[in-house]
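One structure is given here, and the rest of the page talks about it.
Omission of a single protein chain aside, the complex is shown with its protein chains in their original locations.
Now for subunit A:
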Amino acid sequence: MSGDALEAQLQVRFITKQEQYAVPDSPYAIQCNVHPADLNTLINAILKETSPSFEKAVIFDFLVCGELLCASLAEHLQEKGVSTEDTLEVEYLERFPAPTPQDCLMHDDWVSAVQAHSSWILSGSYDNSLHIWSTKGQHKLAIPGHTSPVKAVSWVSFQGDQATFVSGSHDQTAILWVWNVPRNSVDCMITYRGHDKGIECLSVSADGNRFASGSWDNNVCLWSASLAEEENHPATKKSKPEHGTTRNPLTTLKGHKEAISGVQWMDYNTVLSSGWDHLLKIWDCDLGGIKQEIAGNKAFFDVDWSPLNNSIITASADRHVRLYDPRSTESIVKTTFTSHTGWVQSVRWSKTKDTLFLSAGYDNQVKLWETRSPRTPLYDLSGHEDKVLCCDWSNPSLLISGSSDNTLRIFKAKHAVGNA
């Protein structure tokens, strides 16, 4: 870039959607080559001038042309091809505060699945066992029961002292457990049989009545998660008394040609599934048919859908995280997030912010992404020493990831001041 461009002045108007940080709506002339840090200082100074109540310095992120500003403003504008002559609108928002490492929970084997709830963390391991931890990092319970590595776990419901969760394993079964919290005892209530091969993923519907599982036998099965005995499933009750009753699938959704790698409930009767056959399918549970199909060009490893922005993010057998819009009829990738250096194994949306999501990859990294910054993640949550197999952000304040270095790492996300 020439020296002139570096020296060039630029008319900038700062806007924000966070009312408490509003600055006067007047254009400022700033130099082109400012970095986000400089802008940050500027905004802080303005805020300090305008509002006396403003005390603590806040770190802001700046959105220019719909994308997060990472490098200097001039480079960003040049990349976007925006003229420096006009007055530029720069939106700023409080930066999501950096998560801090909170805990490292040691397991006996690879951690393959994890899900947190308000105060409990459920993890599944390759040693065929489930573990319940408190969010403070206290190991509450180890639950053997599966005969093969546990590949998926999910909380179902919390009713008083009784917590219900479900686990899926490569032993082709899913088991519904009931955990009595005060007594710290767990019961295997229902065993779900119906898959011919190992279960790879689980997802419980929002109302907690049903859950879906995806398996290596190319099928997605829907199961009832209610504890009440159902009359229409009297069969094979006594086959395995030690594992409680056995249930068959409510519906089997057949259509994938390869293994199912991820399922997600989108609606009370809509299920999203991703497969190794490069397809995302949206199923109608009542009809048992496919509502929509999105074709990718790599095998999908994980999928997640956010109700906040109705977008699908996928992890596939390459270095990219891809964002799809389920409403578009064409299979067009809206955004590709590239920063991982290995396969991305797991992706999870934030439950509270529609622009943030978490991804875990085989490059030992967990990354926190902002959808408007496809090139650089907000934060790299490093610490794992081997492939990260799973991640979870069900609890908005906990960023949890399980890895093949036998650890479960918890990062604490501080709530942004503006959102508090």
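Brief remarks on what is shown
Note that a contact is a pair of C-beta atoms (placed from the backbone, for glycine too) under 8 Å apart; a residue touches a chain by one contact, two chains touch by 3 or more; residues count from 1.
By definition in this document, contacts and distances are computed from a predicted model.
Per its UniProt entry, the chain excluded from the display bears the name "Ribosome biogenesis protein BOP1 homolog", taken from "GTP-binding protein RAB5", "Protein ABIL1", "Ribosome biogenesis protein BOP1 homolog" or "Ribosomal RNA-processing protein 42". The missing chain, though absent from the display, is touched by one residue of A:Trp133, A:Trp177 or A:Phe301; that residue is A:Phe301. Only one residue from A:Pro149, A:Gly168, A:Gly214 or A:Gly255 touches the chain missing from this view: A:Pro149. Of the candidate positions A:Trp343, A:Tyr379 or A:Trp393, contact with the unshown chain belongs to A:Trp343. Contact with the undisplayed chain is limited, among A:Phe96, A:Trp216 or A:Trp305, to A:Trp216.
Across A:Ala8, A:Ile290 or A:Ala317, the residue that sits in touch with the chain not pictured is A:Ala317. One chain of the complex is left out; on subunit A, the residues touching it are 110, 112, 126, 147-149, 170-172, 196-198, 216-217, 258-259, 261, 276-277, 297-299, 301, 317-318, 342-343, 345, 362, 387, 389, 404.
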